[in-house]
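Note that one protein chain is taken out, while the other chains of the complex remain in position.
Chains: A, B, C, D, E, F, G, H, I, J, K, L and M, in written order; residue numbering restarts at 1 for each.
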Amino acid sequence: MDSITIIGVTSIVCAAFATSIGCMMPAIAEGKAVATALTSLAQQPDASSTITRTLFVGLAMIESTAIYCFVVSMILIFANPFWNHFISQAAGN
Amino acid sequence: MDSITIIGVTSIVCAAFATSIGCMMPAIAEGKAVATALTSLAQQPDASSTITRTLFVGLAMIESTAIYCFVVSMILIFANPFWNHFISQAAGN
Amino acid sequence: MDSITIIGVTSIVCAAFATSIGCMMPAIAEGKAVATALTSLAQQPDASSTITRTLFVGLAMIESTAIYCFVVSMILIFANPFWNHFISQAAGN
Amino acid sequence: MDSITIIGVTSIVCAAFATSIGCMMPAIAEGKAVATALTSLAQQPDASSTITRTLFVGLAMIESTAIYCFVVSMILIFANPFWNHFISQAAGN
Amino acid sequence: MDSITIIGVTSIVCAAFATSIGCMMPAIAEGKAVATALTSLAQQPDASSTITRTLFVGLAMIESTAIYCFVVSMILIFANPFWNHFISQAAGN
Amino acid sequence: MDSITIIGVTSIVCAAFATSIGCMMPAIAEGKAVATALTSLAQQPDASSTITRTLFVGLAMIESTAIYCFVVSMILIFANPFWNHFISQAAGN
Amino acid sequence: MDSITIIGVTSIVCAAFATSIGCMMPAIAEGKAVATALTSLAQQPDASSTITRTLFVGLAMIESTAIYCFVVSMILIFANPFWNHFISQAAGN
Amino acid sequence: MDSITIIGVTSIVCAAFATSIGCMMPAIAEGKAVATALTSLAQQPDASSTITRTLFVGLAMIESTAIYCFVVSMILIFANPFWNHFISQAAGN
Amino acid sequence: MDSITIIGVTSIVCAAFATSIGCMMPAIAEGKAVATALTSLAQQPDASSTITRTLFVGLAMIESTAIYCFVVSMILIFANPFWNHFISQAAGN
Amino acid sequence: MDSITIIGVTSIVCAAFATSIGCMMPAIAEGKAVATALTSLAQQPDASSTITRTLFVGLAMIESTAIYCFVVSMILIFANPFWNHFISQAAGN
Amino acid sequence: MDSITIIGVTSIVCAAFATSIGCMMPAIAEGKAVATALTSLAQQPDASSTITRTLFVGLAMIESTAIYCFVVSMILIFANPFWNHFISQAAGN
Amino acid sequence: MDSITIIGVTSIVCAAFATSIGCMMPAIAEGKAVATALTSLAQQPDASSTITRTLFVGLAMIESTAIYCFVVSMILIFANPFWNHFISQAAGN
Amino acid sequence: MDSITIIGVTSIVCAAFATSIGCMMPAIAEGKAVATALTSLAQQPDASSTITRTLFVGLAMIESTAIYCFVVSMILIFANPFWNHFISQAAGN
Partner (left out) sequence: MDSITIIGVTSIVCAAFATSIGCMMPAIAEGKAVATALTSLAQQPDASSTITRTLFVGLAMIESTAIYCFVVSMILIFANPFWNHFISQAAGN
């Protein structure tokens, strides 16, 4: 395999890995947060506005870690500096 | 194996991996959220509208992480820039 | 092995992997949701219509992640673009 | 090994893998659902018709994921397009 | 190794794997269902007919997943299409 | 290694594997069922006949999955069609 | 390595594996059954005869799965048909 | 592979690994913290300001560990001293 | 390596493996049984004779699985039929 | 690969490994500490100053272990004595 | 490596393995038994003599499994029949 | 690879491994200790001085195990006797 | 590698392995025993002498399994019969 193929293969593997593995635990965490919010709502319906607001802030924080992974994955597919280096080098030859 | 075969094989493997692994935990998380919603409904039937609404927002958030993985998988099968690069390069020869 | 065999083998492996691994957690999640629904029904039989409706919406959401995996699996077996590429290339020779 | 042997071996392995791995979690999930149904019946015998009906719908949903895997397994053994391709190709020679 | 040996070895391995792995979780699930049935019987002896009937339906559903694996295993040992193909091909030579 | 040795080695390994792995979970499941039966007997001694009968039916169902594995194991040691094929083939030479 | 050595080594490994792995879970299951029996005896000393009888039946069922593994192990060491085949074949030469 | 390709591949792999693995546990921890905050709010709505403030400080601390990983990942992609060394060395030739 | 060395090495490895792995779970099971016996004694000191007797029967059953493994281990070290076969064969030369 | 490449690759891998693995458990521990703090605040709002102070001391202690890993990671990237040794040795040539 | 070195290395590895792995679970089991004994003593100080006696019998049973492993380990280091065979064979030459 | 490179690479890997793995469990343990301290403070605010003092002693003990690992890591990077031996040997040539 | 190096390397690896792995579970078990002792002391301060005495006996039993491993480790480093055999053999040459 030449260098550009290796970089391409590695980028594909890592993009799939980063998104699929990196999205596992945020999903679990959001599931837990939502589940607790529903329990809390059933227990204290009067505090629904505070609970909902705190829930959304928390979901945003958790989602951010999933988005870090998705961002790394998109960078590796569409804005990969190593790929660009080798493409330009190949074009320069 | 030549470069284009390697890229093809890698894309198939990663697409299958990303979807199958990436959908595991969102499914669990949704199962947990739905289960808690049902418990909450049984405990506090009067708050059913708030509970249902919060549940749907939460399911949407969780489903989003599964969809990230499905999107990466579809990109790898149908809009893979590395595959396109090698196809066009092969066509150019 | 020539390229077309490799693509074929990889597609078989990935189709089996995607479906078998990808269906594990949705099954667990549905089991959990159904179990909780039954507990809730036993606890609050009067809310059976709301509980059943929420259960079915939830099962549909969870089943969707299993179906993503089954779809990827069917695409890899019956509408695989990489396989088609090599078949047409082999036919072109 | 020639191509047709590889495809045959892979199909056997994947068919066994898909069914045996893919049937694990549905079994567990059905066990959980049945167990909860029994608990609910003991707790609320009057709601037995609703509980039984919901249980059967749930079991059908869960069984469906096991059947996806069994279907993939049967396709790989008895209606494998890749195997058919190589058999017809070998017959054509 | 020639092709027919490879197919034979693979079939033996997969038959053993499919049955032994595929029977693990159904056993656990049945154990759980039976255990809950016993608890329910002790708690509500009057509902013993409903509980027993539901238990048997549930056990049948769970056993079905174990039987899928046993069927695949028997197909691989006694009615293996790939083995038959190579045997007839060897006989044809 | 010649073909007959490979088939022999594989049969030994698979027979041991199938029985030892396949008997793990039935044992656990039976332990759970027996344990619950004992708890139920201590809680409701009057229902001992129903409990004992249900326990024995359940143990039979669970034991059946262990016996599937033992049967596959015995088939591989004493009635292995692949071994017989090669033995007869070797005798035919 | 010649065939007879391979068969010998495989038999040793599989005998040790089958017994050591196959005895793990029956031990755990028996520990659980005995522990529950002791709890039940402390809770309901009057039902000691029923509890003890059910315990012994259960232990026999569980022990049977351990004995399946031990039997396979002894067959592999002292009555191995594959070993006998090669020994008689070697003697025949 | 020449040195610069190896460094590039390693950087891609490590960047994806660091972010995807490093973001798992912070997500879980945030999910736990948010879930407990919601429970606490439902239990003691009057202390909502103290609870919210402590929650945000805690989330910031936890997020910091995820950010360490994201920072290492970004350094490896965009400011990698080892990559720069080899690029400048290659340019110097 | 010649055959006799291989058999010797395999026997050493398997003897150590069988005893060390095979003794893990019986120890745990005995620990559980003893622990429950102590709890039961503290709860119902009057039934100490029944509890102690049942405990000893149970410990004997559990210890038997550990002894199966120890016996296999001793057979492999001191009465190994495969080792004896090769030693006598070597002596015969 | 020459020595300097190996050292560079190893440093990249270890820096990513140290930070991503080393930050997992501190995050979990902080999540647990924060969660308990929130529970304690909801239970005893009057002791909020003591609780908050103890929480911050504890978070600092836990964060310190994450920082050890981050420091090792930074040393490996920016102040690596082994890298410096080989760079100076290469410059000396 | 000649035969005697292989036997020596294998014996060292297996002795360390047998003791270290084989002592794990007995330690856990003893910890559990001691812990329950302490709980029982705190709950029922009057039964301390029965509890202590049962505890010591139980600890002896559990310790016996650890000692099996230690014995196998000592046999492999100081009374290894395979090592003795090769030493005497080497001396005989 | 020459000796000095191997020693360098090994030292880097081990330093990263020792710190990252060795800091996991102390962090968890400290998180548990801090969490329990907060619960205890909320339950018994009057004993805060004793609780805080015991907590700090305990955290110091736990931190000490993390510091052992960090010390080994620093020794391997900055005061490695094996590295020094080879450096001095290389200088002596 | 010559024989003496192999024996040396194996001894180092096994000594480190035996101590580090073998000390894990005794530590956990002692932690559990001490923790239960503290709970028991808080619950029944009057029985402190019996509790403390039983605790020390139990800790001695558990520590003994850790010491078995440490002893094996010291034997392998400082009184290794296999190492001595090869050293004396090398000196004899």
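Throughout what follows, contacts are C-beta pairs under 8 Å (C-beta built on N, C-alpha and C of every residue); 3 or more make two chains touch, one makes a residue touch a chain.
Predicted model, so just to flag it, every value in this text is computed and none were measured.
K.L.:
Using the document's contact rule, name the residues of subunit L that touch the chain not shown here.
P.N.:
Its contact residues with the unshown chain are 3, 6-7, 10-11, 14-15, 17-19, 21-22, 24-26, 28-33, 35-37, 39-41, 43-44, 46-47, 50-51, 54-55, 58-59, 61-62, 64-66, 68-69, 72-73, 75-76, 80-82, 85-86.
K.L.:
Can you name the residues of subunit M that touch the chain not displayed here?
P.N.:
Spelled out for subunit M, the touching residues are 1-2, 4-5, 8-9, 11-13, 15-17, 19-21, 23-28, 30-39, 41-43, 45, 48, 52, 55, 59, 63, 66, 70, 73, 77-78, 83, 87.
Convention: only the chains that are shown with their structure count from here on.
K.L.:
Round to the nearest whole Å and give the separation of the Cα centres of subunit F and subunit L.
P.N.:
Chain centroid spacing, subunit F to subunit L, equals 48 Å.
K.L.:
Hey, how far is the Cα centre of subunit C from the one of subunit I, in Å?
P.N.:
44
K.L.:
Hey, what residues on subunit L touch two or more of the other chains?
P.N.:
Within subunit L, no residue touches at least two other chains.
K.L.:
Dump the list of chain pairs that touch, please.
P.N.:
All chain pairs meeting the touch criterion are A-B, A-H, B-C, C-D, D-E, E-F, F-G, G-I, H-J, I-K, J-L, K-M.
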